[in-house]
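Here's the structure, in structure tokens; my notes come after.
On to chain A.
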Amino acid sequence: MNTQFDSLQQFWEMAGHGPYVWTAVLVSLAVLGWLLIRPVQQQRANLQSIVRQSQREQVQQAAAAGLSEEDK
Partner candidate 1 sequence: MIAGSQGFAGYLRRDLLLAYRRRGEVASPLIFFVLVSTLIPLGISPDSARLAELAPGIIWVMALLATLLSTETLFASDYQDGSLEQLLISPQLLALSVLGKIVAHWLVTGLPLTMVSPLIGVMLSLPAEGLLPLMASLALGTACLSLIGAVGAALTVSLRKGGLLLSVLVIPLYMPVIIFGSAAVQAAVDGLNWLGPLAVLGAMLSAAVALCPLAIAGALRLVSNN
Partner candidate 2 sequence: MSTPPLITVEQLAFERDDCNVFKPASFNVEAGDIVQLEGANGAGKTTLMRLMTSALQPTSGALLYKGRPINDCRYEYLDSILYIGHQSGVKMTLSAEENLRWMSPASVSSAEITQALDAVGLRGFADMPCYSLSAGQHRRVALARLHTSKAAVWYLDEPFTSIDKQGALALQQQLEIHVQQGGAVVLTTHQNLPLDGLRKYIVESHTDLGVQP
Partner candidate 3 sequence: MASGRNWNWFHRMGSPRWFYETTGRWLPWLWVLTLGLMLTGLVWGLAFAPQDAKQGNSFRIIYLHVPASFLALAGYYLMAIAGAIGLIWKMKLSYMVMKSAAPIGAALTFIALFTGAVWGKPTWGTYWVWDARITSMLILLFLYLGVLALQYAFHSQETGNKASAILALVGTVNIPIIYKSVDWWYTLHQPATIKFTSAPSMHPDMFQPLLVMIVAMYSFYALALILHTRVEILRRERKASWVRELALQAEPGGVAQ
């Protein structure tokens, strides 16, 4: 099987249809990519905020424990 185009230049121009084809491809890939990248980022942010939350709670618990020891 061979490519339909002799050079990269031709592949880019697609006999005059290049702008249409490449716009369609780039916009589609951008949207598809966004659909995958956004949840990955959100997932990371979520995990981090959960970790921070539990760290905060640990600090609070430790402080509370420290206080009650001082009371004694």
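A word on the picks: all candidates are chains of the complex that A comes from, given by their letters.
In the analysis below, a contact is a pair of C-beta atoms (placed from the backbone, for glycine too) under 8 Å apart; a residue touches a chain by one contact, two chains touch by 3 or more; residues count from 1.
The structure presented is a predicted model; accordingly, all values stated were derived computationally and were not measured.
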Would you mind flagging which of 1, 2 or 3 touches chain A in the complex? 3
Sort out for me which residues of chain A touch candidate 3 in the complex. 1-5, 11, 14-18, 20-21, 23-25, 27-28, 31-32, 34-36, 39-40, 42-44, 46-55
